[in-house]
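To start, I am sharing the structure in question, which I have written as structure tokens.
Note that one protein chain of the assembly has been removed; the remaining protein chains are unaltered in position.
And then chain A:
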Amino acid sequence: MAAVALVQGASRGLGLEFCRNILINKAPGALIATCRNPDNAAELMSLVAQHPGKMTVLKLDVNREDDIQRAAEHVKKVFGKVDLIINSSAMLHPSGKGETSLKDVSAQGIISTLTTNTVGPLVMAKYFAPLLQKGSGAFGQQPPEKAKQHSGIIVNITAKVGSIGDNAFPWFGMDIGGTLVKLVYFEPKDITAEEEQEEVENLKSIRRYLTSNTAYGKTGVRDVHLELKNLTMCGRTGNLHFIRFPTQAMHRFIQMGSDKNFSSLHTTLCATGGGAYKFENDFRTMADLELLKLDELDCLIHGLLYVDSVSFNGHPQCYYLENPSDTQNSVKTPCSLADPFPMLLVNIGSGVSILAVYSKDDYKRVTGTSLGGGTFLGLCCLLTGCETFEEALDMASRGDSSNVDKLVKDIYGGDYERFSLQGSAVASSFGHMMSKEKRDSISKEDLARAMLVTITNNIGSIARMCAVNEKIERVVFVGNFLRINTVSTKLLAYAMDFWSKGQLKALFLEHEGYFGAVGALLELLKSSEEP
């Protein structure tokens, strides 16, 4: 049987053009055009005149269920089926322009907007679904396998102001940094049988792939120990997974998103970090995905406060080091970040950002330094030939920096009493390396250790000065530089305590580098909660 198409909202604009297009290109058996008031639709009527016998015009106000029901009955009676429905009536606001101020809001206007944009297409679907199921699949491309072929297509073109998100899975938040990409994934554990059945195949396969593996490709890793179990987000219960991979692998990741047809699930992905800007175009062209770009510091703070507020599987999120002055015997001690403000937040990624945070939304970036985790790794690679952060840290844990650094006692024979400097303090990082003899005999481990100590102490020193200048006593260190890095953690705790004579306290968080990604995920859920 010949193809039957219905265009709802055909008096002008897109709807009218669809009609024109279908008449020219598809030469359907029948085209039904509906509009609110055919008497006023001169252009549509002249199109009818040009294509005699091909086209029917029905009066249909998408706000009136009885109109819709009547139209469906008419189509059923005359054609018995429909292959394509295009819902193209949409509006921004009854006034023709969106409200920009609360004083422009009217209840009637909002209801009318929502009805036209949202309720209308849904009611259309309700009455026309049986007819679509009887369709012969005359529109759209059909896959070769019979099982996957469709009978009819419904296209909803509407205005975004009318959208109601449904928190469609999958839930991702992504933070694309200079060195690492951090990805958090919420795995719903409360999926009902019905949902399970309706869950599309590639959504399922993404869920299975991520949750059943702990390593992805050569470089992707899931930090299983950080997984937040039985977490409730947006009314759903599940596990939050923490995954990271090098930013260098970003293109492979985007390719994978394209291969798995991710865009069929979500067309928008919440992302933060510089990479959200840098890779935006690649996401669009390679995977047909739009990035919702989020400010990395907003995400960092929101993510941090959120993660701290939920239980870490019964463990504390925040800790400090008891007895920091004795780096050999300092003890990791849990504590609460219940009253976190004001805090100095030191985020150590490739570089370092230092923020003074006064409340959830009131913060400022105090300063930053380019001597961060990237510097440690970059210089370690050059000096020792190592290739990974883990390797560098491992070497550092076995090295002795005093063979590399010139200490106060190396210069003054002991303490520099005139200025009360301890003999064991580092006077010049890498100072011994000015001598050729010492350069020739130094070990890679010692170099790695010195590099780690130099970078860490420098961050500690800048953080301490910022804390003093900003008059903040709570200093929270986060970022992936601290991952499995007890040497730095201890040094930072020591430095804060020593130089402030006990005034400043260094706090650390278990989820170190993932807060930005969590913040991005929160933004995704937020944007769907608030239309």
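One rule holds for everything that comes next: a contact is a pair of C-beta atoms (placed from the backbone, for glycine too) under 8 Å apart; a residue touches a chain by one contact, two chains touch by 3 or more; residues count from 1.
Here is the rule we go by: contacts and distances are computed from a predicted model.
K.L.:
So which of "Proteasome subunit alpha type", "4'-phosphopantetheine phosphatase", "Neuronal-specific septin-3" or "Multifunctional methyltransferase subunit TRM112-like protein" is the UniProt name of the chain that got left out?
P.N.:
The record for the missing subunit names the protein "4'-phosphopantetheine phosphatase".
K.L.:
One chain isn't shown here. Among A:T219, A:N261, A:S428 or A:T486, which residue touches it?
P.N.:
A:S428
K.L.:
Which of A:A168, A:A215, A:L382 or A:I484 touches the chain that is not shown?
P.N.:
A:L382
K.L.:
Which residue from A:T237, A:N458, A:T486 or A:S500 sits in contact with the chain not drawn here?
P.N.:
The one listed residue touching the chain not shown is A:N458.
K.L.:
Which residue from A:L447, A:L491, A:L504 or A:V518 sits in contact with the chain not drawn here?
P.N.:
A:L447
K.L.:
Pick from A:G135, A:G351, A:G399 or A:G516: which residue touches the chain that isn't shown?
P.N.:
A:G351
K.L.:
Please give every residue of chain A in contact with the chain that is not shown.
P.N.:
Output for chain A: 177-179, 273-275, 277-280, 295, 297, 349-351, 365, 367, 369-375, 377-383, 385, 387, 404-406, 411, 418-419, 421, 425-434, 436, 439, 447, 454, 457-458, 461-462, 465-466, 468-469.
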